[in-house]
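Of the protein chains in this complex, all but one are displayed in their positions.
Now for chain A:
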Amino acid sequence: MKRIVTATVNNRAGVLNRITGLFTKRQFNIESITVGHSEVPGISRMTFVVQVDDDNKIEQLIKQLNKQIDVLKVNDITSQSYVARELVLIKVLANAQTRSEINGILDPFRASVIDVSKESLVVQVTGESEKVEALIDLLSPYGIKELARTGLTAFTRGTKQKAVTDIKHYTLIK
């Protein structure tokens, strides 16, 4: 099953390496990882999508992540109410005849064209993975030349979660 796990981590050299190394060592199957700064300087947020066989595996994954000194907080948000988005860029073949047809497909997806050339279009779409998959399915008959996905980034809805700003900021150099 697919699980979405978020982690707040110290933004220090090698942290991503530590975490992906842990996934490799413990044989967890990673579908995607996204990393970027959080609202607190020096603290990054990671979102992992992992495939696991059972609940024990995900429990073990979270426990192992928690053991990392630079990991501040880990949360399996799969069964919570969350917002999740990924960004996809699709370069699709398009000529004068098919261009408007493609535009018609893009509209309901709230996707936009960000580059046009004689033979192709570059389409940008954000959303949950299912929506992205659906658009890719619809565009593939036209011929997809290139495709780049960011992987999922996510957090929980509302403010029930303790914000990372509550975690004391940590630096070595005073």
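Please note the rule applied: a contact is a pair of C-beta atoms (placed from the backbone, for glycine too) under 8 Å apart; a residue touches a chain by one contact, two chains touch by 3 or more; residues count from 1.
Going forward, contacts and distances are computed from a predicted model.
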- Note on the structure: Taking the list "Ion-translocating oxidoreductase complex subunit D", "Thiolase family protein", "L-lactate dehydrogenase complex protein LldE" or "Acetolactate synthase", the UniProt entry for the undisplayed chain gives the protein name "Acetolactate synthase"
- Message: Of the residues A:Lys2, A:His37 or A:Lys67, I need the one that contacts the missing chain.
- Response: A:Lys67
- Message: In the whole complex, not just what's shown, which of A:Leu22, A:Val35, A:Leu89 or A:Leu138 touches the removed chain?
- Response: A:Leu22
- Query: Since one chain has been left out of the picture, which residues of chain A touch it in the full complex?
  - Reply: 9-10, 13-14, 17-18, 21-22, 25, 56, 59-60, 63-64, 66-72, 167-168, 170, 172-174
